[in-house]
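The next block holds one structure in the form of structure tokens; read it before the comments.
With one protein chain removed, the remaining protein chains of the complex are shown where they sit.
What follows is chain A.
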Amino acid sequence: MSQFTEIRNKLAFNIKHGNIQGSLEVAKATANFVDLIASSDGWTVASDLLKIVNDEGKKLTTALPLHATVANVLLQLMHIIRAEYYYAVNQSTQAVQRFVESCMNCEEIQEKKFSAQCPGLKDAILDHIAEYRTELDLSVDNITEQAAEQIQPGEVIMTIGRSSIVAAFLQAKKAAEHLSDFQVIVAEGAPQCEGVKMAELLAKSKIQTTLISDTNIYSFMSRVTKVILGTNLVLRSGGLRALPGAHMVGLVAHEHKVPVIVVAPTYKFSSMLSESHQSDNETFNLLANPKGVAKFKDGIIASNVKVLNPMYDFVPPDYVSQVVSNIGTYGVSHMFTAINELYGAVEESAKDLKMAVV
């Protein structure tokens, strides 16, 4: 039990039960929590701070196994703390660059104990965390600014399910050029069928929208000029962990040579390598409640039939063309480097937060 237990429990409760809605709000709340820890008096050297954040982070992610954003933000902030320490110790940006590049070599990292006293380290860390939080606040704007270049007039865009960032992206384009005549085809994304809500959102902004069932994705793809997807996570390999049905969209788009653009802010970039990423207790995918697919009250189904309702879909990096994020647009082959900058080496960040990251 620590001084942060109560705050952590309240945060976990609010996120778990929908009081904090949407991945952006969750990311902001988590960054807030780390800020609180960093500004407290409980630490003097960087290793202490890292230990506290690690411990609290472990408990927080165990309580919220279905929210990958929480783990991502925690890991990114821990990397920031390490980078600031390295800078404070060496007083040069070159050293930091070397630090980042040396992230491939984890022996060097292990030697660094992060225990040297550095005056001004606390302020530097707090500043950097504040910068990170500002970045979070501006993430939606930074992404939607790029909408104008990404979408051309007369485009037919396909998307699946509901993603608030994709909706904002499309709405921004419409708002910027009122007469731009692009149209959007929304696949419903069974069994959640959030595509219906997406179609409502887009229609409210006067975007020409068509709602189709997932089974018709292939037949409509011949008219589509671009696919824009939201995602749960972007993996280091450039692949995605997205909602069920996304793999199918990517596959069909690939066959029709339609570019697939993924809109994802940095807090959705994950340190996981790929779908077969194995570590202590991480799972890539889960089987969720079958109630979306079949009804429990139907005795024949409930007793005799195995009803599968996977939570996520893996989209291989081959099917993805570009990732539009708040730090710029990346080609899929550059994702590995981009994510390294956020998290450090694979081996290094794998040691952080040994908990149930899902």
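In the analysis below, a residue touches a chain if its C-beta (ideal position, glycine included) is under 8 Å from a C-beta of that chain, and two chains touch if they have at least 3 such contacts; residues count from 1.
Going forward, contacts and distances are computed from a predicted model.
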| item | value |
| --- | --- |
| Options "Translation initiation factor eIF2B subunit epsilon", "GRR1-like protein 1", "Autophagy-related protein 13 N-terminal domain-containing protein" or "Sorting nexin-1": UniProt name of the undisplayed chain | "Translation initiation factor eIF2B subunit epsilon" |
| Option from A:G42, A:P310 or A:G328 whose C-beta touches the chain left out | A:P310 |
| Touching the absent chain when the full complex is considered, from A:S205, A:N285 or A:T329 | A:N285 |
| Contacts of chain A with the absent chain, listed as residue ranges | 1, 5-10, 12-13, 16-17, 62-66, 280-283, 285-291, 295-300, 302-303, 306-310, 356, 358 |
